[in-house]
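This is the structure, below, for whatever I ask next.
Every protein chain except one is present and positioned as in the full complex.
In this document, chain identifiers A, B and C correspond to the written order of the chains, with residue numbering beginning at 1 in each.
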């Protein structure tokens, strides 16, 4: 059984819901998801530190990076984590791990592709192997389940219209389904890459 | 009166409709649009050539670049035009012209941001000044006119679901409106940049 | 006389030296540069705040954004500033200001283009007009002055080999020259855009 870590920041809660949906897909594929949430409290004078999170990332078979798209890029809090993780980069500690990415914002395009391009660039610096999304936009086949409804490939995207009424964050059912399938996809890639087949119950 | 050229490729016709809508906005702002369509017929052994188009671009006050997003980037035919226009680059012929960009594809995100990033990169090589879109996604203000419904800023995007039934290309009314306003926006920028105010009829 | 603000983060000091060189170019063009440095001390629990800097940016005619490239993107501290400046975005306070960008890292390519692409994307969200670099790599003309020696167009780049010996930061003379010319370039664009010609002394 492989361990797949989702390391992410979430401001309003939508990115957190996407992380949970990916985790659900990982679990349904027989592997072990780990949700590691970056918070502002872990940042002091602009620098992020959390040794426990770094230790768990170091042990994970795959790392799925996630952040809302704020002003066209990853949230500053998530970038603080990334900059701090340059300690792992110097020693190429994450080299050859499977990597993947996800993001969320309030409009359909919303410069989210830029966030995924950045996450892939960052993973490449670490020498990681990048696994993208593989579900074609389901509307192309005349389906209405919303799978990959936004048309994203390098990673997955969620989109939810901003509400200002204080109601709890919620994500579209199509985006949740996309995220669950993505969790399964990443798990299958980790199996193949790591030769960690799931034992089939007799 | 300034001349604003739209140079673009269009396969199925959607990008052409967007170019026409931008032209309509340019015209309503009192300036002169010029539609210059790149076609496969202008390409021989992989190389594009059309001296008349190059001459008109050289005289234009602004150039708006447009292409459908095919496989995550500009259409090959449009890239053939861009590569051939390196002749203008060597002598920095387009330097200090206003530049802008637009694209279209069949899904909401669909890697269209990558196309706009590329068009801006290319314009920067020419020493052009880049004018983006400025309309906020209108759904944020509770409006349903569809202005910037996809959430694009570096340039504008259109999205139309693929139809395979042979019906003529059509674009969403929101995307047309977005394109018309973008034409006005580019025209206003050219006025300010070039000091070519439109004479007000008495 | 126009005011051109350089807002930037600098860790080791190289990006600060680039900002100073741009400022020098702005000054030599007869305009007023303003150096606004983002620091980790301005960040609390992951959030940046500095009302004085925001006020000066609001009054500037142009904003030149600068950050080292850390792990393939802007420094987290600079992103914290950008995220906080979404307050200016909501009211489109920087709309129609001239924008430009610069970055620095320790290797020639070093994913610095990604940083410039991001800075341009961010400026477009604000409705700003983007002015790139226009100097061709001088080695193409057989010159050795180092102007645009790295070949960057969307903005300018500096590169200095990392030293671990504690010696003060220094930048290449070619990169300094590139930055000074870029300051003049941005100043000329602001003049043209804002109609703020410099009074010629009699």
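Basically, contacts are C-beta pairs under 8 Å (C-beta built on N, C-alpha and C of every residue); 3 or more make two chains touch, one makes a residue touch a chain.
The model shown is predicted, which means the values in this text are computed figures rather than measured ones.
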Omitted-chain contact residue, chosen from B:46, B:142 or B:168: B:46
Options C:112, C:126, C:176 or C:192, residue touching the unrepresented chain: C:112
Missing-partner contacts on chain A, residue numbers: 92, 95-96, 113, 117, 120-121, 123-125, 127-134, 136, 153-155, 189, 192-193, 195
In chain C, positions touching the absent partner: 72, 105-114, 117, 137, 139-140, 148-154, 157, 159, 161-162
Chain not shown, touching residues in chain B: 39-43, 45-48, 70-77, 79-80, 82-83, 85-86, 89, 111, 114, 117-118, 121-122, 124-125
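What we mean here is this: only the chains that are shown with their structure count from here on.
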Farthest-lying chain, centroid of Cα atoms versus that of chain B: A
Centroid spacing, where centroids are CA-atom means, of chain A and chain C in whole angstrom: 31
Distance from the mean Cα position of chain C to that of chain B, given in whole angstrom: 27
Junction residues of chain C, two or more chains touched: 117, 121, 124-125
